[in-house]
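Quick one: the structure is below, questions incoming.
Left out: one protein chain. Kept in place: all the others.
A and B are the chain letters, set down in written order, and residue numbers restart from 1 in every chain.
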Amino acid sequence: MLHNLNIGELADRLAKRQISSVELTRHFLGRIERLNPALNAFITLTPERAMQDAESADRLLAGGERGPLLGIPLIHKDIFCTDGVRTSCGSRMLDNFVAPYDATVVARLKAAGTVMLGKSNMDEFAMGSSNETSYYGPVRNPWNTAKVPGGSSGGSAAATAARLTPFATGTDTGGSIRQPAALTGVTGLKPTYGRVSRYGLVAFASSLDQAGVFARSAADASAVLQVMAGFDPLDSTSVDAPVPDYSAALGAPLKGLKIGLLREFFEGLEARNAGLIQDALKIYRSLGAETLEVSLPHLPLSVPTYYVVAPAECSSNLSRFDGVRFGYRCSNPKDLADLYTRSRGEGFGAEVKRRIMTGTYVLSAGYFDAYYLKAQKVRRLITDDFRAAFAKVDLVISPTTPTPAFDIGAKMHDPVTMYLNDIYTIGANLAGLPGVSLPCGFVDELPMGLQLVGPHFAEAKLLNAAHQFQQATDWHRRAPRGYE
Amino acid sequence: MSLTRQDVEKIAHLARLSITEQEMPVYVTSLSSIVNFVDELSQADVGTVLPMAHPLDGQHQRLRADEVTERDHHEKFQLNAPAVAAGLYVVPRVID
Partner (left out) sequence: MSSWETVIGLEIHAQLATKSKIFSASATAFGAPPNTQANLVDLAYPGVLPVLNAEAVRMAVKFGLAIGATVAHRSVFARKNYFYPDLPKGYQISQYELPVVARGSLTVMLDDGTVKNIGITRAHLEEDAGKSLHEGLANATGIDLNRAGTPLLEIVSEPDMRSAKEAVAYMKKIHTLVRYLEICDGNMQEGSFRCDANVSVRPKGREKFGTRAEIKNLNSFRFVEKAIQYEIARQIELIESGGTVVQETRLYDSDKDETRSMRSKEEANDYRYFPDPDLLPLEINSAFIEAVRATLPELPDEKAARFAKEFALSAYDAGVLCASRELAAYFESVVSGVGAGHAKLAANWVMGELSSALNRDNVDVGSSRVKSSQLTGLLLRIVDATISGKIAKEVFEAMWSEGKPADAIIEAKGLRQITDSGAIEAVIDAVIAANPKQLADYRAGKDKLFGFFVGQVMKATAGKANPAQLNELLKTKLDGVKHA
């Protein structure tokens, strides 16, 4: 089945003209029409635009043009600005917003000849771990539609798992690619901070946000990262460092690779989850890797640290949504103050408002030192812990999430309960490190993921380690029932 | 540490967010819960370490050449605007 082929295989068939991009696109559009209603993975579908992209790719292919992503369909998380296409960020605030430009990531993937199927559903302004805060309704996990797919990139994750697209873009600020990847049984990569441009990525927390990819294998993710990565002069935080050949690095043997097991993550870990990780470690050892224990003593503070830093930055980043130049405006504002407070009060959902207010609080006079400044200091301690660990090991391993997917609605009563879902993923964002989640088994018939985190710019090594695991196992090939 | 209703009103005003009478107690509770949670940080011993505003150390700001490369696209941009008159973005009267 076309939707079970990997990107390399699809590119091969397109190159050999065994299929056309138009046929391939129609295939996915057909699946989306049939299967998406049960999942609600999309906010905007762009079938006409997809056909145009596909026809254009076919013309290039006919002319002899070749490229690893040429003619391949994709989905963009609705947080990336797409010229001429609605970009809502899952919010009423931008429900009527048609972006007048392409994010750099979008432009690069377009230039590589991809076909855009649509914009995926997400937690509002990327704030959430379950895709339940979207103005457009929750996304459902294809493995069990009573369960969440994770968030904030829930739509991209669910669509990739359901084989509605070969791959999807996402963003990860506290785990928003890795966590949903784990809960939906796909591979999710968050690159090093600064590796991929943030220009056009609607900002949530500027020092934490990174664009990344969902795919069904590390090999596929490599092909996509190759196109996304690289310096962008429009982004001051973008790093001008050479981009290695990720695909070429995939096949390297793992002999001598040192993998660190994070001690802090195993204390109190549920037995079956722990079991899956131990199984994974056995496989890594059989591939020649060495496993040792490492300790990151400040890591348990990573969640409270994140929930000071991220809201602080977002409270400022979201001030531009004021009903003046674009976006939602309340009706009949009686004066300027009313325009602001009601446009924002009505345009934003509850979680967004909570985070804006938390952020405003921790930055405010009298609290700045105790919260924001303190959090940024702890952030350095966490980063230093990682650095010390990477002096001893090449990568660290942990579960991606504490539990498998939970019921929709189960954790909405208390924000803090929801926040603790990110306990394993947040550290990498605070330290700017690359991380990947890959499927490693099932608990209660729901997928679980293992997470590998590496030092800055170690994507090649991460993908190599992930790929070798995927050569030795087939968790990543499993499809949810009804979506095979 | 619990927040009072007054605290929440003050924060909501700084952030220009309207909160209805119904919503207010919910926000007081949830914000108090969050602040309580992050208060864990107060126990951390940070010694003399410097705060970290950017995750990659040792980077510094790139400088751009002083060149005008943008052209006028205001008509396209103003398609998104809720209220425009004579090329200006219109808001209720601002009194100084």
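Definition applied: a residue touches a chain if its C-beta (ideal position, glycine included) is under 8 Å from a C-beta of that chain, and two chains touch if they have at least 3 such contacts.
In this text the structure is predicted, and so the values were computed from the model without any measurement.
Note that of A:A62, A:A111, A:L234 or A:L292, the residue touching the chain absent from this view is A:L234. Which of A:I19, A:L336 or A:A350 touches the hidden chain is settled by the complete complex: it is A:L336. Checked against the full complex, the one of B:Q6, B:T20, B:Q43 or B:Q61 touching the unshown chain is B:Q61.
Although one chain is not shown, part of subunit A still touches it, namely residues 80-81, 87, 89, 94, 97, 99-101, 103, 198-203, 205-207, 233-237, 312-313, 315-316, 318-322, 324-326, 336, 340, 360, 363-365, 368, 372. Along subunit B, the points of touch with the absent chain fall at residues 14, 16, 53-54, 59-70, 72-74, 77-78, 85-96.
Keep this in mind: only the chains that are shown with their structure count from here on.
Between subunit A and subunit B the centroid-to-centroid distance comes to 23 Å (mean Cα coordinates, whole Å). Partner subunit B is touched in their complex by these residues of subunit A: 96-98, 100, 192-194, 207-208, 233, 236-237, 239-240, 298, 301, 303-305, 307-308, 315, 319, 322-327, 329, 333-342, 344-346, 348, 350, 353-354, 356-358, 360-362, 364, 370-371, 373-381, 383-384, 414-416, 419, 429-432, 456. Touching subunit A in their complex are the following residues of subunit B: 3, 7-8, 11-12, 14-20, 23, 26-27, 30-31, 33-35, 37-42, 44, 46, 49-57, 59, 61-62, 64, 73, 76-77, 79-83, 89, 91-94.
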